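This is the structure, below, for whatever I ask next.
Rest of the complex left out; these chains stay put.
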């Protein structure tokens, strides 16, 4: 009940992107035959469906949509070279032979590539969706057609949600020995309903901030009974999710929503962490004049050296054309700031939560809200001044732009390697604790993505490795290697 | 007949953007009441409509859509400060008092702001559309409601097209003394049907490459009987249409069509004029590795100094992820090049025509075309290799991104000033020839746009002006001032 | 007398760089044997010197320094590939066969490469220095040793100066038919002393702003009796002398004089022409925050679009760390501005004259001047505030940094081609007027420098050339092609 709502709130907001994605996918395929079923109001739980091999161990919207989903998967495969490389390697060796993985993630083409890779590596998989809206029905159908027991569709009810999870776990004659989770709901369900299953489970791989947080709490409370791998905080994933991805998505998000011109615009970016650095670099390159606010003097000094005026928000709020928050903090932009902005000022959030802009303060009677486009509201003051609020203060890059497959590829590869590591780790390497991916694995994920750029890594000579005190195959940096700015 | 088709072909292609624009406008206002009329198949020519003041001297799709159009116009006004400044100035002085302007341009919110500005400056206007598809019906309705005789709707037939133009010109008791044209069709019609009108016409202002070309031909043939102003080639307009606009729209166009990541991608840009420079600068800033091809050694040397490897297309065609043409030339990308590209290579055109990529060569039986999104085709080779062709080789920035209002504002202001200049020029200043906007006017257009950036111009002291041999108010550069690269 | 002083003033200031260059050359070769002669106070005019082949038709400081000069010339040859390419071509064809060139330029290693190239092309040359300080004695010696009649040394008196020029021109049995001048003094001397010589002279090639100005005045006055080629204003030369060269030399000049850090510094650049653009781009890239002042709204709008705040100098003068002038105007920085600058503010000039900063206004009793380094003065206010004035307001890039050989190579190649063009032009192509280098020649200069960058030019196909209406070998842009910003 209550807890669940919060959970939905967080994950929906975080992955609202995928709605957009699906919307686009559908929009572009209007003529496809499967759209016949889009008006089909029968619940998948009430349908009898079989795939072409006769199996009915799945529950999706419409198994007939499999062909379109397969095409989407094939396109995604082309941009996920690391997983494809793992598959190729798996022709000789099956590092997940015997693994029985139960998964609960967003069900998209990229996830499908991951699942089919896990299969190629020897694993059996059963899968549910971690979000009631984010499933791409066609992809789910394609997976079911290929023999994956998938239980997910777009628009599940909360009851459906837990029913699907249960169908993955509660199987006669099959018991999972690995968990891949995104948000912690699957883990939570097993803890609650089938605690004995943990006796056979070798480990949990968790992807989300929320899920990782829960695992740490379990660990603190002494209740974590298997090793868990936090794949959210790997260096490679962080760099791509933040710096590199935001450098592009800030431009994309602003263009798609406002069609504005960047040249000559005055922008204030609140926060100069990785996300802020990405936003600032992109806008500066496009000819905007960028101001930065910071609370940490070290990040502040970096902003200075990178050529940005470090100001307090109040100093520039009257003059800027765009306000972007990237702090992870709350109420960074207050009603008082909003009152002082000039007409047509654009306000948006690239940070880690929807609290950065005090949007609630704008829900007062004297202000008029006008929805001018999807994700774009004009908030109008009594004197006619308009503020352009994007995505109602939620994450701009997830709401109004897309995440490139390449970034998702890094995440998926990290997940696959974490599963392999946990499954194959010798007894005792991992205790009942939360671990980061070993540095060497992180480097391996990176190396699998270098061929995309036709990039050629240099190898140490024996002599050099000895001089540096390193193994020729890495890790090349210590395990506590982290990147905070 | 034949000629007209070519004309349509050119202008439709050039302005295909506006379809996209309108599409968006509509898409975002699904709930608006006027959509009732969208299924209305009655020709506007067959309707009896009156505006709220009782006038029926117009022909638009549906006068009831005026309110929505008015809102679009108001939003555009906010981003066209230069025209608004002209209006303010017009409170004291009416430089177009007595002017009777007949116009033929795309009918959009930005055009409406221009027309209402001309009105405020004292002119009477009658208007038709220069393109059968590009009219925003709601804007046309708003103009008609405000008393402008507008004859235009989206989806005119060719017969409608000329009928509308004729209704602008052929009026009892009213004869135009100024022409504002975009493409030359209006001018052509008057030449053909009402040559005597030119006795009273003080001049023509022409915006398009095609129209300007025609005027120069008339002039060469000794048939140009009034002065004409070529506003296409003003420095300010050129810089914004090419360098600044393309710097942003190349990223926007690629993102909206492919959701690709720019970082690390290898790109070849064919041509290093203003458009190529804009594309290269943007992609380099986003972390792409950019190669350039050029035929002109001076532009080539610039590419080198700006940090781009200058290559022949053949040298890199096998390795690049993206090919962008910006040459104005034909068959820059041939079938042979296309055959050698690697799988998933993206091919698009930012140049001045749709001839740069030899798209026709891809219409052969062994290749399969697959439309994967609007404006995105996969062309598939027998071995499975896919080329991603954008906008079928037409202009990417017009087809797949939008032109910011700010750029259109520069064009519209230039048009307004050209009309004022021609209308007020003392006898003899302009002969029966094609003129560029005087340098000083160009500077004035620029100066009217500086307040957008809160930019403060420095004024020469008397002493400095004397030292430089300049008038304090400009022009600051000679009239032959031009910007070729 | 009077006129001459002005002339010296201008050229000394313009080429003060070369003092620095020579100084460095000497400094680095302390042990070389020729330094014995550095204390030699005998005037070269009073010495009897012969080269190894027995010729004494030259007058240099010390013929024994030839070997060191030869090494400097060889090093320069490596960075002047275009002239070396012309030499190679000259093995088959001698386009300057019969040419008798009298030259008056700075005598440096780069000039030597030019002279020896002219020789290889078939010309006979006699040479004097255009500046009493700028001659590199060792290079002059090397040229004399190789058989070039050179009359020049560092530290000539004014009488020596004209004596040297006269020795070049006033020769028995030899009469020049081409003039290569830098500053116009040689041309002036012939006009004054040997006007009849012009009957045989086919043309003048002039390199300097001052000399070109004089030629235009002669032309206006109807006194120019041969064609003259203005090689100062070629597109390629302008781009390299201004944009590309200043982009690097602003950083170099500031570092060498002040050892300052650029990151985070606030800088105001006065003027956004090519020079200002180069300065702004470099400083922005190094992390400075750059403000721009402009008088021309078109350049101002460019500054905005390139991401610079456009301000009046007064608005930022109290806060900036560096003030750079690039206007070509006078008194851009006044005493009033200087009074308001903050402590330690650096003031320097990159523009076209030493008038931009009102340095004279700082010569008042209450201010103390302190020379802290070569080219660096602290001007100290009564309250202790210090302004750091570089090069006493003269050109920073010429005074405090060096001009790369590559830039000089472009100039020298342009001169060589201008000589070839004028010498070989069919009767009537050039009248008694001042000409710019034909566009095609400009393109040829550029193309000769492309191999330095291993840059590969694309050639038009016949079909493409026809489509564009161009000759396959250029020119690719019209003759009025110019680059003003």
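By written order: A, B and C. Residues from 1 in each chain.
Here is the rule we go by: a residue touches a chain if its C-beta (ideal position, glycine included) is under 8 Å from a C-beta of that chain, and two chains touch if they have at least 3 such contacts.
The structure presented is a predicted model; accordingly, all values stated were derived computationally and were not measured.
**Q** Of the identical chains, 3 are shown; go ahead and state how many the full complex includes.
**A** The entire assembly in this structure file is built from 4 identical chains.
Quick note on the criterion: only the chains that are shown with their structure count from here on.
**Q** Over half of interface residue numbers shared between subunit A and subunit C means same, under half means different, so which is it?
**A** same
**Q** Between subunit B and subunit C, tell me the centre distance in angstrom, where each centre is the average of that chain's C-alpha atoms.
**A** The mean C-alpha positions of subunit B and subunit C differ by 43 Å.
**Q** So how far apart, in whole Å, are subunit A and subunit B when each is placed at the average of its C-alpha atoms?
**A** Each chain's C-alpha centroid was found; their separation is 40 Å.
**Q** Between subunit A and subunit C, what's the gap in Å when you average each chain's C-alpha atoms?
**A** Their C-alpha centroids are separated by 58 Å.
**Q** Going through subunit A residue by residue, note those that touch at least 2 other chains and give them in order.
**A** Residues 263-264, 286-287 of subunit A touch two or more partner chains.
**Q** Sort out for me which residues of subunit C touch subunit A in the complex.
**A** On the subunit C side, the touching residues are 263-264, 284, 286-289, 304-309.
**Q** Any idea which subunit B residues touch subunit A in the complex?
**A** Going by the criterion above, the answer is residues 24, 28, 75, 78-79, 244-245, 247-248, 251-252, 255-256, 259-264, 266, 282, 285-287, 319, 343-344, 372-374, 401-402, 404-407, 452-455.
**Q** How about subunit B: which of its residues touch subunit C in the complex?
**A** Of all residues in subunit B, those touching subunit C are 235-236, 239-240, 244, 293-298, 300-305, 309-313, 315, 328-332, 355, 442-444, 446-447, 449-450, 453, 455-461, 463-464, 467-468, 474, 476-477, 480-485.
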